[in-house]
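The complex appears here minus one protein chain, its other protein chains still in place.
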Amino acid sequence: MTLTWLGRAALYLAFLATIGGLVHQLIALRSDRPSRSIQWALVSLAGIVGAVAVMQFALITHNFSLAYVSENNATFTPLLYSITGMWSALEGSLLLWSLLLCAIIVLVLHYYRRRRDDQVVSWAAVVLFGVSAFFLGLMCGPADPFIHNAAKVLQGAGPNALLQDNPLVAIHPPLLYMGFVGFTVPFAFAIAMLITGRVHDQWPLEQRRWTVLAWGVLSVGIVLGAWWSYQVLGWGGFWGWDPVENAALLPWLTATAYIHSVIVQDRRGLFRVWNLSLAIATFSLTVLGTFFTRSGVLQSVHAFSSSTLGPLLIGFFFVTVALGVGLLAWRGDRLRSPVGVDHPLSKEGLFIANNVLFVGFAVVVLLGTVFPLLYEAVNGGQVTVGTPYFATVAVPMSIVLLVLMSLAPLVGWRNLDANVLWSRIRFSAWTSLIIVAALIIAGVRRPMVLLAYFLATAAAGAALRTLRGAFVAGKRRHQRWYDALRGPSAGGMVVHLGVVVMALAIVTSTSYTTRNEVTLATGQSTVVSGQYVTFYGFRTVKDSLETATQLRVDVNHHALLPAITTYHGRSAQPVGTPAIDSDLARDVYVTFDAVGGNGAASGAQVEGDLPAGSVVLGVTVEPLLAWLWIGGLLLGVGSALSFVRRRHGDEGDG
Amino acid sequence: MKLVKLVKSFWLWCLAFLCVLAVALLEAPTTASQQGRIAHLETLVKCPACDDLSVAQSNATSSIAVRHDIARRVKEGQSDNKILTSLEATYGTSILLSPSTSGLGLLLWLVPLGAVVALVVAGARLARRR
Partner (left out) sequence: MVISLGVLVLLIAFSAFLATRHPISAATEAPSPLLGKIAPTLKGHELGGGTFSLKSERGKVVVVNFWASWCAPCIQEAPELSTYAWSVRNKGVVVVGVVFNDPVNQATDFAAHYGSLYPSIIDPGGVIANSYGVTSPPTTFVINRQGRVAVTLLGATNAKQLAAVVARVSS
């Protein structure tokens, strides 16, 4: 009973402190006094930290007096998975979300403490407190993580099997949530700017760092999620266009548009309406994403169990969008800028195309995600919208995106000078052509692959040229090379390079993946898609956490151990654990598909007509897949560089 | 000097580009083969026991059964459309990974088209304003 009340007390404290901060801030605005709302934010943070501490204590000591712990933890759950158990299910995930949100509120209020009396900061604080109040309120009511377990349980159910076989469970959700929570800040400031009418200020620039940080963290979080699913799910893929995956992609798309669009506002004061709308849209899509994950209306391997939260989350989504739309309509007259875009192929023109492209794609992904619901409502039947649809839409979009990436860094502002553009793009254009010709000679024939390499080289060329320019300019000013990397577009160009690498990895691996099933007796070898595979035998591994039937397989003389694993716990069902041999040229993905004999204790499917001691292995060979993760790493590095970018007009800028 | 000037010429590059394009298109593989058809159909059908994997990707028993079914039908000479509709009849409409374009499914394709139109219109309006 104690833990329940301790946890709840901490939550109530956090919630009341947030409300207090909200009220205090509003009063301060009303009476035009500087506010001390950071104190309220600190109390709120203390409360949520206390709640998290109680939950972690319960998880680590396997205290089943909390229903949440008995559902997500067992006495034999290792420390790491006990800690991560906090975000394995719905109520706990809200604890993580609120923790990050309260922390970021304190950070923001501290960062802007010298501008406390600025109305924009005050209104932004109001919005931040409001959002925090919502999420804390959810936990105080319908999503209580501290429900007392009436039954006296001696053993918990343990975490879901797929959430305890890879340490990435400790990194992917926190990064993702950090990204989502991070986007609350530009949203809050966008609302604040609209309320105060101060839309001409430099606030969007102020926000750039928060946005880049949130974007970078979200991007890395999504890539790590893809890597995690690649390592455990057993089909050799990394993205399934699953509703929850799409839910994380949607805010990322609008956030990417926002990051680019703000550059134009910085230089030429354009796109104010776009930028405010994108900031609001990104946060709203984050809320919509929580709806998809937690409402249970869409079938997904990632979704938390369904709950009553659906209508509440959708209601909150509605409020955020309606508020944004209403404020934009109200302040519309102030937002018109006197100048416009001069040429469709100028930098500004290309950035508009970029905005339309990303927002359009987000709309299409959203439509595809909710379409099954729409269809069921209208026609009563069930449909699936899966990879064929999304891929058909994503491919042309990616092509246009690569074209934009090849041109935009090289064109000028306001106008297009064809000769100058050609002189800048010439080298990449010839390189791309030569590379395509070389690929054709080497035997690559698929038009899509050739097109992808052509455009990717051009895009990489534009990025490298810009980076080279930064270094050259830096040298002229006698800067060190790592200072040059802090130049205006260096981080962004590194991100572009990361995107190019990822695009090439995706195109190559999806076009040339080969899947095979091979049957091998103990000691037998075979050659599959150019890989030499040998099966050496079985081994049973049993420890406190799991019982696994491991196979010793050699791929090109590297030992792999694909297995069928059963994690102990109430929901014990065998899961396939793939093994991957990875190098820069290709990934070999091996799964334990079936076993011969009659009902071996392995938990694998039994192939009746195979002799005992034989196995059926799934062998998937995916060329260049490792580069996908390398590209993701570049994304992270580029974001970090962009974060530490020198401001315009700082020392050393041209 | 002349060679450099030639390489610098945009039109030469265009010519080279068109040559490479022609070669690429002529050499493009045709997917009319049975194997190609089977592989393509497998990417369009969902594995009955999974959430969003195609039968090409999943090795569940039901998935393998569907793969054999598709291969058999292709060898019998059934058209793609007939194969997909008969699978729908056995497993329900949710077995296809991309809804049919008739009826409500049309919306799924109109919206992306709308996005493309928006892009083109935006560009045209900008070009006209100059």
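Chains here go by letter, A and B, matching the order in which they are written, and residues are numbered from 1 within each.
Basically, a residue touches a chain if its C-beta (ideal position, glycine included) is under 8 Å from a C-beta of that chain, and two chains touch if they have at least 3 such contacts.
Model, not experiment: these values are computed from the prediction.
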**Touch with the omitted chain, as defined above, among A:Leu328, A:Leu345, A:Ala394 or A:Val595** = A:Leu328
**Asked** In the full complex, which of A:Gly315, A:Gly340 or A:Pro611 touches the chain missing from this view?
**Response** A:Gly315
**Complete:** Of the candidates A:Val339, A:Leu373 or A:Ala418, the residue in contact with the absent chain is A:Leu373
**Item:** Given A:Thr211, A:Ser295 or A:Thr384, the one touching the chain that is not displayed
**Value:** A:Ser295
**Prompt:** Which chain A residues would touch the chain omitted from the figure, given the whole complex?
**Reply:** 291, 295-299, 306-307, 310-311, 314-315, 317-318, 321-322, 325-326, 328-329, 332, 370, 373-374, 377, 381
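Keep this in mind: only the chains that are shown with their structure count from here on.
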**Whole-Å gap between the CA centroids of chain A and chain B** = 26
**Parts of chain B lying in touch with chain A, wherever the complex brings them together** = 7-8, 10, 13, 16-17, 20, 23-25, 27-29, 43-44, 46, 51-54, 56-59, 61, 92-99, 103-105, 107-108, 111-112, 115-116, 118-119, 122-123, 126-127, 129-130
**Complete:** Per the touch rule, the chain A residues reaching chain B in their complex are 235-237, 240-242, 299-301, 340-344, 349, 352-353, 356-357, 360-361, 363-364, 367-368, 371-372, 374-375, 378-379, 381-389, 392-393, 396, 422-423, 426, 429-430, 433, 436-437, 440, 445-447, 450, 515, 517, 591, 593, 605, 618
